[in-house]
Structures are given as structure tokens and as C-alpha cells.
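This part shows chain A:
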Amino acid sequence: MSKSDLTRRGVLRAGAAGLATPTIFSGAVWAASHSGFTNAPEGGSVTLGFNVPQTGPYADEGADELRAYELAVEHLNGGGDGGMIPTFSSKTLDGTGILGKKVEYVTGDTQTKSDAARASAKSMIEKDGAIMITGGSSSGVAVAVQGLCQEAGVIFMAGLTHSNDTTGKDRKANGFRHFFNGYMSGAALAPVLANAYGTDRKAYHLTADYTWGWTQQESIQASTEALGWSTVQNVLTPLAATDFSSYIAPVLQTDADVLVLNHYGGNMVNSLTNAVQFGLKDKIVNGKQFEIVVPLYSRLMARGAGANVKGIFGSTNWHWSLPDEGSQAFTRSFGTKYGFPPSQAAHTCYTQTLLYADAVNRAGSFNPCAVAEALEGFEFDGLGNGPTLYRAEDHQCFKDVLVVKGKENPTSEFDLLEIVEITPVSQVTYPPDHPMFGGAEASLGSCNPGA
Partner candidate 1 sequence: MLGLATKDFVLLLVVAVLCLFAPVLLNPFPETSDLAQFNAGYPDLMQRFVIFGIFAIGFNILFGLTGYLSFGHAAFLGVGSYSVVWMFKLLNYNIVPGLLLSLVVSGLFALAIGYVSLRRSGIYFSILTLAFAQMSFALAYSVLTPITNGETGLQVYGNDPQYLQGDSAPNIPHLFGMTMRATETVEFGPWLWQFNAGYYFCAVVMLIAFYLAIRIFRSPFGMMLRAVKSNQQRMRYTGLNPRPYTLAAFVISGMYAGLAGGLMASMDPLAGAERMQWTASGEVVLMTILGGTGTLIGPVLGAGLIKYLENILSKINDNILHQWFAFMPDGLEDFLVAIVHPFIGKGWHLTLGLVFMAVVIFLPGGLVEGGQRIGRLFGRKKPAEAEAKAAAKTPAE
Partner candidate 2 sequence: MGILEVKGVNKRFGGLQALGNVNLSVAENTVHAIIGPNGAGKSTLLNCLVGKLIPDTGSVMFDGQSVLGRHPHEINQMGISRVFQTPEIFGDLTVLENMMIPCFARRDGSFRMHAFEQFSHERELIDKAMHMLEEVNMAEKKDMHSASMSRGDKRRLEMAMCLVQEPRLLLLDEPTAGMARADTNNTIDLLKEIKQKRDITMCIIEHDMHVVFSLAERITVLAQGTPLVEDTPDKIKGHPKVQEAYLGEAAH
């Protein structure tokens, strides 16, 4: 018998042929199969766990993430046109899976709830023998699942999570984030806003009343104030709010001339729609045109707001219209398979899968600690965001940030945003012990291989 803190199986599935002779209580065999880390893959395949919201408000975003994962698995196993593999600066991926093992995957539903997400991730680790968990469409879930993976001893490659905390005060040695964060949004947006609207602006913030909202608001306030803006008021809105009229109306009574909506998803769609209803876009205050800003844009959600997004600034991790080779390859590959362009969530999830696979290949092992080491300080290019660094200190990717604007004349329902500026990585880089990221106290802890 073997004793472990988290077990694996999957082996049996993969190595089914080798089990022709029934072994009764063959604990010894088990122990031998352990290579000192959780769910060490055996046989000819390796299992990845794709944990995305399939029900609840972010279900469509989750579905897009899942499409990207399936595409990534196809490409890793040598199917399709290879997507971004040919453009990726690291050349270890050759279409033979990961370390020569065929990539298999299991899927689960996070329901955008920490509990459900952890339950789903645990079942992937305990039941399906997943060696890596990835996905998610909100920061609460990302932090919760990242914590779980740290304890269980598997790698977590975060999906869409934008809160500073994910690689800030809640950073973990086994967790990695490719997506950008609230600070970067603020740092990238502020100069563009100052350029477009002037440095003498008074901002009114509406902020979703939970951790992501707060870190986003804190970041954008700091960056805009550094350029001369003042902040009139910051109002916290309940997450469950669906009608924002009573939060928008007071804006009319102040001398604010910019409204910043620190909302995401359904909240963003509704607050933006309501703000436009109240005529804020046409208002003139202090002789200036009133403006609305949405710091974190998502194309999927922007669709829900319809024409209201026209002309409104925001930031995004990636957009399919980027002209670089990697982005084009990915868009072509995804678009050909599914008939529409990928979202930023799809892009980050696809990229994370490739990055993981490559790290394993470079490390020559699935051991989470070896993989983490391979990812730490890794510099790469060709995955759609230009030269990128996976910083060792906090496991955050540093890359250029896109500032976008709602398009005035969209040609299709996917063509809603236009890129205004690509903010260079140097402008959005911060020290790992930045106070918004847990300060000096924040620590990754040490890598946990489980078992």
C-alpha cells in the first residue's frame, strides 16, 4: 500500500494494457510508480484539467476558454495547423504531445464559485489524475483554485484573472498567471487617457464591491492621479446589483467629468448601459466633454452592451486584430475551426497551455517544481503579446498591454474594439514587493510537488 497526501490514478487508464494480470493489493507497484510528485503520468498519456465556468453568468466566456483548450490539445498532439506553435520562440513543441506523451484532458465546471471550483479541481486531481489545472474566469475562483493546487502539489496555470491579488498577496509557488492585472491596466490606460482627455480631469469611480473591484480601482486611481487627475468619489456597488441607476444619478450632481466603471461581466454591461441612458456621454461639464472609461474590457461582454461601448476607452490582454504573426496564426487557427475569432480569455488559456507544455519539455519532467523552475524567469515571444517575461518573483507575465476603444463602425458582432495603443511593457512593470501586491510580506512560499 502506498500512503500519500493526494493520490493519482489516470495511470490505470493510460496503462490499461499493462494490467492484464490482475494484481491484488499491489501497493508496492504503486509506490514504485510514484516519482515523488502528485499524479506523475505513466503510460503514453498525460492528463490536464480544464476548469472553466460552464454555468452561471460567465458560461460563454468559459465555453470560449474550453474551445481554446481543445485547440491547444489538438495542436500539442500534432493535429490542425499547429496554431502558435510555429511562431512560439521556444521550439520544444513538436506535435508529439508533452515529453512524448499524448495529451488528454478532463473538463469541469467552476460555476464561478470558489467552492464548486475547488471541488471540480479536486476531482480532477483525485479522480482523473490531472497533472496541471488551468482555467477560470474570475479572480476569486483563480485564487481559490491556485491555493488548492499549491496544497495538492500540481501546477495551476491561471485563466482569466485580473485582480492584483492573484500574483500579489495571494501568489503561490505552484501558480502562474499569463493574464495582465489591475495595476497594468491602470498604468497602461492613464497616459492614454491623459493624452485624450487632458490632465485636468475629475474622476468619479463606481467599483464592484469585492476584491477585484477594489484592486482595479486602487490601481487606476493611483495611475491617473499621478498624471494630475483628481478623484471626486469612489462608490462601491453590490456585486448582485443589476440596476445601477441609483449609483449613476448622483454622478450628475457632482462636478466630475469622467466616470470610471470598475466593473466586469454583467455588472459592466449594466452599469455602462445605465450610464449611457442617463446621457452621460453627451454631457458637458466644466466646458469639457464628459467621458466614460471601462478599465477592463472583454469583447464577449462588450457585445452585451451593444452600441454603448462606442468610443469608450479600456484595456485588454489581447485582441484578435493584432497584426503580429502569433496572433494572426492563432486567430486563423481558431476562426477556421469555430467560425468566429477568439476572445482574450481564449487566447490566454491557449497560451498558458502551450507555455506549460513547453516548460515541461524544457525541464524534462512533469515534476511541478521542475516545471516551475523552467517557467520562472522564462523569456519568450511569438505568442501574441510580443516579448514576454514570466517573472520569477511573483509568477506574473510582463508584456505589452493593449489600450482599446469601442469601435464607431463595427463591421461585425466580433469587431467591436479597436486598438488605440500598445503600451510597452516597461511602462507597466512594477517591483514584486509593490504595496498593491502584498508589499514585502507577500511570498510565493516554496514549490510543492505533493506526494
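To be clear about the criterion, a contact is a pair of C-beta atoms (placed from the backbone, for glycine too) under 8 Å apart; a residue touches a chain by one contact, two chains touch by 3 or more; residues count from 1.
As a selection rule, all candidates are chains of the complex that A comes from, given by their letters.
Quick caveat: nothing in here was measured; it's all calculated off a predicted structure.
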Key: Options 1 or 2 - which one, within this complex, touches chain A   = 1
Note = The answer for chain A against candidate 1 in the complex is residues 1-7, 9, 12-13, 16, 19, 22-27, 29-30, 54-55, 59, 62-63, 70, 105-109, 113-116, 118-120, 122-124, 126-128, 139-140, 143-144, 147-148, 151, 165, 169-170, 209-212, 236, 238-240, 441, 443, 445
